[in-house]
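Have a look at this one before I ask anything.
With one protein chain held back, the other chains of the complex are shown just where they sit.
To keep things simple, chains are lettered A, B and C as they appear, and every chain counts its residues starting from 1.
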Amino acid sequence: MDFGLSEEQALLQDTVGQFLANENDPNQLRARFDSEERHDAPFWNGMIELGLGGLMVPEEFGGAGLELLDAALVAETLGRGAAPGPFLGHTLAALAIASGGSDAQKKAWLPKLATGDALGTVALGEDGGRWLPDQWELKANGSVSGLKHYVPNASVADLIVVGSAGGGLALVERASAGVETEAYAGADRTRHLDSVRFDGAACEALPGEGAASRLCDAGLVLLAADAFGGASRCVEMSVDYAHNREQFGVTIGHFQALKHQLANMALEVEPARGLLWYAAHVFDKAPEESERMAAVAKAHLTDRFMAVARDAVEAHGGIGYTWECDVQIWFKRAMFDRSFLGSPSMHRDRAARHW
Amino acid sequence: MDFGLSEEQALLQDTVGQFLANENDPNQLRARFDSEERHDAPFWNGMIELGLGGLMVPEEFGGAGLELLDAALVAETLGRGAAPGPFLGHTLAALAIASGGSDAQKKAWLPKLATGDALGTVALGEDGGRWLPDQWELKANGSVSGLKHYVPNASVADLIVVGSAGGGLALVERASAGVETEAYAGADRTRHLDSVRFDGAACEALPGEGAASRLCDAGLVLLAADAFGGASRCVEMSVDYAHNREQFGVTIGHFQALKHQLANMALEVEPARGLLWYAAHVFDKAPEESERMAAVAKAHLTDRFMAVARDAVEAHGGIGYTWECDVQIWFKRAMFDRSFLGSPSMHRDRAARHW
Amino acid sequence: MDLSYGPEYDTFREEVKSFLAEHWPLQGEEAQQSFDDQAITFRRRAIEAGYLARSTPRAYGGSEQESDPLKAQVIREEFGRARAPGDPGGIGTMMLAPTLLERGETWQKEKWVPGTVLGEIAWCQGYSEPGSGSDLASLKTRGELDGDEWVINGQKIWTSGAVTADFMFCLTRTEPEASKHAGISYLLIDMKQPGIDVRPLKQMNGGSHFNEVFMNDVRTPSDWIVGKRGEGWLVSRTTLKHERNSIGNAAMTEASFKGLLRLAKQAELDGRPALENEGIRQRLATIEGYVQAHKCSGYRQLTHQLRGEEAGLIGLMNKLHSTNINQEISKLAFDLLGDDAMLDPEGGGALMGAAPRGSEGWVNLYMASLGVAIAGGTANIQRNVIGERGLGLPRDYYAQQSK
Partner (left out) sequence: MDLSYGPEYDTFREEVKSFLAEHWPLQGEEAQQSFDDQAITFRRRAIEAGYLARSTPRAYGGSEQESDPLKAQVIREEFGRARAPGDPGGIGTMMLAPTLLERGETWQKEKWVPGTVLGEIAWCQGYSEPGSGSDLASLKTRGELDGDEWVINGQKIWTSGAVTADFMFCLTRTEPEASKHAGISYLLIDMKQPGIDVRPLKQMNGGSHFNEVFMNDVRTPSDWIVGKRGEGWLVSRTTLKHERNSIGNAAMTEASFKGLLRLAKQAELDGRPALENEGIRQRLATIEGYVQAHKCSGYRQLTHQLRGEEAGLIGLMNKLHSTNINQEISKLAFDLLGDDAMLDPEGGGALMGAAPRGSEGWVNLYMASLGVAIAGGTANIQRNVIGERGLGLPRDYYAQQSK
């Protein structure tokens, strides 16, 4: 019985955290957030050098061979630092190939994804909030035509894993004929989204069964992890502000009403840490529980993140509502985490099917 | 334009408030609440002497000829004082006859109800929460058989106005053959409820159209009024407690967290006063709006009362949870107001039909 | 209880209508002026007719009418319907003019009030500073007398309208030896001078409603002071005696709710109309309860004014109640947006208006409802006011100490 992180896992979080402290300090983050550039290649390359390109890629293909729990710990740290970049889509693309690809597909793509020679992403969402395998209608049969929404960093990706009717997955090279991307004006300026229109683009199906639902469950857990990291940061920022801001000659943390609001915020966030761990853990070790727990974790944590981001704005007073205050960066990241792959209410309904 | 009380209305509230201060002070109320007696005739007679038996009975039949707004102001005052007794059922029975009875029925019953020579009540609820005219299934055709739930003070009533299939109303004398009452163990010990089983009891239909829905709308408004009075009292009790109870050498009202909780309680209650007035006002003056506003007011105010009663328990600390603390009397009154004539969610759905 | 306005006001309404029919919109050459100029031309006539600047004496450019909140309400309704310019909104008419009228010298009233009530002169308010939010006693902007001029240095924040304002009324520490509130004076400052640097504060939704104002050796004549030296704190608290628009706020909240209803009727949730979803319907109906209560509270407050009574507890609750309602409206709307809830907000300059029409507008409201909660006193300050002034609970210890 040990429901806690291993030394290696703690080290992994420290390493990523240290990298962000150096390479994504508040000024750097702010510059990236305000920039019109939608991809920061040097920063992404730094993450690749840390090995974040192939966390869940088997060692034989040049990856770290880790599990979702490890990837979730990284995602939490990235969320805490609001790290810009294509980690989410890239990680899910690699996972899809690792779990559903043929040997040839694995050999062709996994090493490149792990080394960052190729950037991957996933195209899942369709009109009307159809995010999940049993909802997809796009047909992929040798070639693919149709529209996918909200594809992370599609404009700079090399490889797109596309969800298709019947719950299948297919590989499409972004440079192929018949692939066009268009930028969304998303609120979250750390993770840019594009729509992708396929017009008879060549595609190659992943033969493995069940890879699509594994991909989605993993995505839900990674979003929950990002949300936990972001929500924790919102609490920290608000507590720090209460320690520093003065009114009536004392720091505002002296005011009981604010103190209780901060306590309530912490109470919304901290107990959810174990839920996140558990959802990742069962994905790795008890897949029969995975669908349900991924849904519960995504719904719960992304809702908490959004709520606590609102609270953080209020806890900062007027300054919290300004562009220059960093709280907004996490507020908008919460908007992404909450909607991407489907709303909390949709996932609560999915969890309820298990009652 | 005048959206406020007239001098007469203010006087009416004062008069009833003064009566309660004298005849239902905390000790008297406590004795009635703890008593096993389910009806306090002398106290009810006092209310009758004030004219509360026939508030909405036309003057030609010995009543005060007032409107629902006036009756609601009385109900508010009774709710504020947690006045025990059969005011609600009696008032609704009289209203039903006044608005739907034949001349003969009016002559036979209204004077007696106004003078308190007869005590009236209404039998509306049926199995499965069927409280409203379009839900009633009990057949009344010369005689009536079947079961009605949650009839206020049925065991001591002389006259029961019974809701019947098709949205009709019928008069049954409680002393008739085939009428049996059985006491409920209700939480609210200020307004006792009985079930009434009819077994071929003689009944007489009220011929007037629409009287049943008027009766129900009026009932919803009176419940909302009771709830407003009770909720206001919960806020007052909590504020008084905060002014008197000391901790760490100061009254607990000095603690900002509690101060804000009390402010939030007041904010839940005070703005609803106008909603209550408005719902009563349109019943009297703009009946086309009445169904909707009665539903909105009942749902909103009885929910607020229940919530604020819970808050009041918390605001009183440990003592608030004891039997000896008066807060429980209003807490249980809130339970009655919230469920009687149907839950807030049912009435919200009814209000939504008007969107 | 009577919600009609009665025959007297029906007659008055007809008068207002015929005035408007005759005078708005402007005709001929006048209609070629800029909109601001047209508004001024029109207001001059409306003041003459007694419809605007009603509480301002004729001597200072007003129409000096007897206070009548119901007439004021009729005027607002009819001017609104005709889309005719009403009294200029904002801090000049709401705060500066009443303060000058009560506390200013005659020459000050003559100089500034007429232009203010006409809308020729725009003001901004220099109260808040970066280091002092609700705690004005700690403000640091200082003014020193240099001959017959004040020289002012410091920084103000949350200054709406500073970009376009002609003048600022500015709380300034002029008596450094006096303690806290006692050392503050109420100075008037020409905004169009070197030394004043206005920097818009961009909001999280992309708009810019507020500004920072940096003042570096800014100058103003020594007699551009309202009240005596060191009395600025008192002057700034001059009670406002204008005809408050208590039901305008409620009308806006109701309009927002109606917009939400429209959204709920159009939106789909999990492939079905959102309005058929019981959870959504219950949330909507719960909000409706608050909206109706708020609307009726507006009627109550108007009635209190008509009767010349204090509004009491309900009068202290207006802002927090509407803030709470608007937050619930925007949260439910956000849940109805589906994937559009990831979009960049439509960053308008306005903090809050009528209900948005598109998704980006609702995302904007989702953020703006927080800004409104903060602007002009956070929710916590509102709760202090309700608890202390409304319920008679003791004042906060630290605020008390700092007095």
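Definition applied: a residue touches a chain if its C-beta (ideal position, glycine included) is under 8 Å from a C-beta of that chain, and two chains touch if they have at least 3 such contacts.
Quick caveat, the model's predicted, so the values are computed rather than measured.
Student: Considering the complete complex, which visible chains touch the unshown chain?
Tutor: Visible chains that the missing one touches: A, B, C.
Student: Give the residue, chosen from B:W136, B:Y150 or B:Y278, that touches the chain omitted from the document.
Tutor: Of the listed residues, the one touching the omitted chain is B:Y150.
Student: Tell me which residue among B:L138, B:A205, B:M237 or B:C325 touches the hidden chain in the full complex.
Tutor: B:C325
Student: Residues of chain A in contact with the chain that isn't shown?
Tutor: Those residues of chain A that touch the unshown chain are 1-6, 69, 235, 239, 242-243, 250-251, 253-254, 256, 259-260, 262-264, 266-267, 270-275, 277-278, 281, 293, 296, 299-300, 303, 345, 348-349, 351-352, 355.
Student: Since one chain has been left out of the picture, which residues of chain B touch it in the full complex?
Tutor: Touch set of chain B with respect to the missing chain: 125, 128-129, 149-150, 184-188, 193, 246-250, 254-255, 257-258, 310, 313-314, 317-318, 320-325, 327-328, 331-332, 335-336, 338-340, 343, 345-346, 349.
Student: Considering the whole complex rather than only what is displayed, give the residues of chain C touching the chain that is not shown.
Tutor: Residues 277-283, 397-398 of chain C touch the chain that is not shown.
Just so we're on the same page, only the chains that are shown with their structure count from here on.
Student: Looking at chain pairs A-C and B-C, which one is connected by more C-beta pairs in contact?
Tutor: B-C
Student: Distance between chain A and chain B based on Cα centroids, please, to the nearest Å.
Tutor: 54
Student: For chain B, give me the residues that contact two or more of the other chains.
Tutor: Those would be 256, 259-260.
Student: If I count partner chains per residue in chain C, which residues reach a count of at least 2?
Tutor: Within chain C, the residues that touch at least two other chains are 380, 383, 396.
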